[in-house]
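For this view, one protein chain was removed and the others were kept in their places.
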Amino acid sequence: MLNYALLVHGAPYSHQAALSALRFADTVVTSGHRLVSVFFYHDGVHNASALMSPPQDEVHLAEGWQRLHQDYGTQLLVCIAAGLRRGLLSADEANRHGLASHNVEAPFELTGIGQLVDAMLNNDRLITFAP
Amino acid sequence: MTSVHVSDIEPQDVLIVLRHPPHGSHWLREGIDVALVAAAFGQRVGLLFQGDGVYALLEGQQSGALGQKGTHPQLAMLEMYDIDSLWVSAAALSERGLSVDELMLPVKPLSAEAVAELIQAQPHTLIF
Partner (left out) sequence: MLLHLLNRSPQSTAVYRDLGEAFGVNDQLLLIEDACYAALPAASGVLAAFGGRISVLEEDLVSRGLAGRVSPAITVVDMKGFLALTETHERCVSWF
């Protein structure tokens, strides 16, 4: 059994990257490995939007990520610097910035790039999916 | 231009490969951010400028329209973070008509063979 982490740079429904990453994630966890964390960076932060509303006949990426957390305990880490710039805010961050609404909710967590460095150093594999 | 020999390459903890030019996208900026944070976490960090990433090293860069920040202020901070293992693809430079003397940082040019060797030697590599 290996510990995996993923780095996702691709925005949902713009490029295949997020789909490829979710598909690979499912393969990791159903093959006896552990998917410790997924770090969303660059445009990948949009995967964390609680307002994502794809048509019913398309895969719901945010729900797919949440399912990994619920079923396998995978941490869903969103880069706070990349997220804030692009309008991805938790309730706490929205308060801090005086904004009326937010769109990042647990199990997604806004966190620093240090968590990406940590994921790279402390897992057996880090696999990147970029647009 | 004399390229660095393979045997001169000292492995780092983390190698960040920068392949994108400044201003046109956020790749370069977000890649350098990872390098700075990794260094702040006590990792030995090396940078390889490859492809259009070599344009990050041009002298005379400025902020863009509407105050768009460039990456040159970030690169100026590398020394403060003890990031001094800086390499550049010699082929990428010559394809673009550039030489190491006109770049803003003291980077070591690597032959194609040395680029492959560099990437093989690093325990962790991220490409931006």
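The chains carry the letters A and B, assigned in the order they are written, with residues numbered from 1 in each.
Definition applied: a contact is a pair of C-beta atoms (placed from the backbone, for glycine too) under 8 Å apart; a residue touches a chain by one contact, two chains touch by 3 or more.
Just so it is clear, the structure is predicted and the values come from calculations on it, not from any experiment.
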Residue among B:Gln12, B:Gln50 or B:Ser85 that touches the chain left out of view: B:Gln50
Touching residues on chain B - with respect to the absent chain: 17, 19, 50-52, 89, 91-92, 112, 115-117, 119-120, 123-127
Absent-chain interface as seen on chain A, which is shown: 2, 4, 9, 16-17, 20, 23-24, 27-28, 31, 33, 124-131
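Operating definition for what follows: only the chains that are shown with their structure count from here on.
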Distance between the centres, which are taken as Cα means, of chain B and chain A, whole angstrom: 27
In the complex, chain B residues that touch chain A: 13-14, 26-27, 30, 33-34, 37-38, 40-41, 43, 124, 126-127
Contacting residues of chain A [partner chain B, same complex]: 7, 41-42, 81-82, 112-114, 116-118, 120-121, 126, 128
